[in-house]
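Below: one structure in structure tokens.
One protein chain is absent from this view; the other protein chains keep their places.
Going in written order, the chains are labelled A, B and C, and every chain counts its residues from 1.
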Amino acid sequence: MPIQEKAKILDIRELAENHFKITLLSKYISTNATAGQFVNVRISEETSPLLRRPFSIYNSEPQKELIEILFDVVGEGTKMLSLKEVNEELDILGPLGTGFEIPTDKKMAILVGGGIGIAPLLFLARALKGKIPAVYVIIGARDKKHLIDKKEFDAAKCQVLTCTDDGSAGKKGLAPDFMLPILEESKSIDKETIIYACGPKPMLKACAEIAEQYKIPAQLSMEEKMACGIGACMGCVIKTKSGYQKVCEDGPVFKAEEIIWE
Amino acid sequence: MPIQEKAKILDIRELAENHFKITLLSKYISTNATAGQFVNVRISEETSPLLRRPFSIYNSEPQKELIEILFDVVGEGTKMLSLKEVNEELDILGPLGTGFEIPTDKKMAILVGGGIGIAPLLFLARALKGKIPAVYVIIGARDKKHLIDKKEFDAAKCQVLTCTDDGSAGKKGLAPDFMLPILEESKSIDKETIIYACGPKPMLKACAEIAEQYKIPAQLSMEEKMACGIGACMGCVIKTKSGYQKVCEDGPVFKAEEIIWE
Amino acid sequence: MAINLAGIEMKNPVMVASGTYGYGKEFADYTDLNKLGALVTKTVTLKAREGNPPPRICETPSGMLNTIGLQNPGIEKFLKEAIPFLKKLKIPVIINIAGETIEEFAELAKILEKEKVVKGIEVNVSCPNVKSGGMAFGCDPDLVSKITKSVKKAVSAPVIVKLTPNVTDITLIAKAAEAAGADAITAINTVLGMSFDLKTGKPKLSRGVGGLSGPAIRPIAVRCVWQIAQAVKIPVIGVGGIMTSDDAKEFFLAGAKAVQVGTANFVDTEAAVKVAAGLK
Partner (left out) sequence: MAINLAGIEMKNPVMVASGTYGYGKEFADYTDLNKLGALVTKTVTLKAREGNPPPRICETPSGMLNTIGLQNPGIEKFLKEAIPFLKKLKIPVIINIAGETIEEFAELAKILEKEKVVKGIEVNVSCPNVKSGGMAFGCDPDLVSKITKSVKKAVSAPVIVKLTPNVTDITLIAKAAEAAGADAITAINTVLGMSFDLKTGKPKLSRGVGGLSGPAIRPIAVRCVWQIAQAVKIPVIGVGGIMTSDDAKEFFLAGAKAVQVGTANFVDTEAAVKVAAGLK
């Protein structure tokens, strides 16, 4: 059951240009969140920006009673969020949505994160520990400046591969392209592998296609503009094989084969 | 000629509950402002609050290139203004409007300030030095908590009288009431005296009535809701004997006998 | 604060606006629904509607646009899925209905007449009139009159007609509803608006235009309520941009007997309950 609460900002820092991490004190959410869920954050008491902004839970530490979100400054709301200060309180709703499913019968997981899409994957990587033996993480970005630090994934004992569109850091190419060698090499291109992905729509679609081609399950974290975040407004739907589904409630994580791409 | 500029906040402090003073670096405005003029302050880059907020220039020190404004937190705009920090920049327009006239043939001036209406009167008191020998200041407020510090007026060599509606500090009564004893005592109830007033409308009206009764000139600083502050929108008019006049351009200071009270 | 609104007894004059609160259940985790004056459910239609394609919403200065397209499971499924939960509530439940034809309105009303939990029917005449080429029913006093009459004939519960502000003279529509027997009027539904995405060069909403709601439209809603309150004798329910109890008070000053809180529920799950508490 999600709640609405005021969470104190324990830390806020700029990890790279326009790229921030906020640490929030939230006993309830850190205890109850699962990987892939998100929080809906009220930016301002003013009427503009009006609506809450959704952010994946990047990290959740129940012992320390904290959660973390990772975000890029892309518009007015994220800009204002980046100006918040330690000890201020953020009005948040969470944990929201349906997160990643973690099957017990897999030997390998490939996590693919494009840009800020990496956000829910660290939480996932940690959750996979002890459940899926081999966890590969592919971190993609436009260029070096936008590439997200892989340290935390290394610490989570993942095998990390980084790539950029322009080759300015890591390998040159798009993140989904680097799934193929892993799949081929491991020779377990079958029911023992699972793909998790989060990032821009074209990247998700590419992952879905590869998953279909190799007949392996894939779970994708989708995005759509949201108003309520709690399933009441019907604002955030995407087209699926079972009709319009709400990203905030039925997702954000969907099975790849469910999604109807435009 | 007024200008629009970004002025650095040199100091901001809460003088009393909900009562703030901001010191701004502005060479141009400090050099060009006269007592009774105001600045129009942009509160936020957001669209809400949208319009600028007008504040009298409380103090102007050309040598130090600074101006000061004094304000009460009454709504959203002043609340946000009170949260600004040193070194931030404020987008201001000024110096605006027509300030107090200082005649050369007067022996006595009575300054009457009700509540935050005291704001333009310190600047005026300083400007009167050397021009009008006897300057009395009556500072009124609802109660002790709202009474404004008289120190600065003492320093400006004024004779200061404080009063509150409930008698919790200074004399008990309304500010205009205390004009009469001064007028009587000084026995110069004639062309040698001038009244300056700023405050709530009923107080200004009372001052105007006393001025009329004693046949002495009075200059009142009026308030009306403003949009542009520069005479373009016709939003800020008050009714005068010469038709609707703009508070932002023809005022804020008007001759008492000009005003038509509802 | 208790009021009797056209026969509906409410503990306080604050309801939630149709379409912003789902069927109530969605908010039950966050707030005590029984603290509301009444609950208005999302528009239900005769047949299921899948709604419009995404993107369905976008933010605008102090407001938002939506083009949900009345997505709902249709009246039959609604009765099965929503009514059991609604029955458990201790507050009056008002069902908001819309038809694509005048007949559909009457049919919906007849079906709901059998449900005891229904304490009022809110008639959403802001949906496009399929027969007359897409213009909303609510823009035409004659159609509003016909719809009101047919719904009145079908149900014994009070009938509230919800008006669109997208008309030249809203008092004409309000008077038509009153003359046709409406027990109350809700004003306003969303204001027709549009926004473009500079990156794609296309409208931000899939259908181009959408309905503007939120604080941005409050002055328009207050104006409509004021105009209507002077033109009719039946009670007016004010809605549009209410975020706080102070905002609600503006509507009461304008002549509203009750208010609805819509978009604010998205910003604060307790918004409606807080508005009610703030009126005490």
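Just so we're on the same page, contacts are C-beta pairs under 8 Å (C-beta built on N, C-alpha and C of every residue); 3 or more make two chains touch, one makes a residue touch a chain.
Just so it is clear, the structure is predicted and the values come from calculations on it, not from any experiment.
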Inset, instruction - Indicate each shown chain that the hidden chain touches within the full complex. - result: A, B, C
Inset, instruction - Decide which residue listed in C:Leu70, C:Val123, C:Cys139 or C:Val273 touches the omitted chain of the complex. - result: C:Cys139
Inset, instruction - For the chain that's not shown, point to the residue among C:Ala28, C:Leu89, C:Ile102 or C:Val167 touching it. - result: C:Val167
Legend entry - Touching residues on chain A - with respect to the absent chain: 47-48
Inset, instruction - Determine and list the chain C residues touching the chain excluded from the picture. - result: 60-63, 65, 135, 139, 166-169, 191-196, 198, 201-202, 208-209, 212, 214-220, 222-223, 226, 241, 246, 249-250, 253-254
Inset, instruction - Go through chain B and note every residue touching the omitted chain. - result: 1-4, 42, 47-52, 91, 93, 224-239, 243-244
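By our rule, only the chains that are shown with their structure count from here on.
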Legend entry - Chain located farthest away, centre of chain A as origin (C-alpha): B
Legend entry - Rounded Å distance between chain A and chain C, as computed from the means of their C-alpha atoms: 36
Inset, instruction - Indicate the whole-number Å distance between the mean C-alpha point of chain B and the mean C-alpha point of chain C. - result: 48
Inset, instruction - Averaging only over C-alpha atoms, locate the centres of chain A and chain B and give their separation in whole Å. - result: 55
Inset, instruction - Any chance you could list the residues of chain C touching two or more other chains? - result: 61-62, 215
Inset, instruction - Going through chain B residue by residue, note those that touch at least 2 other chains and give them in order. - result: 47-48
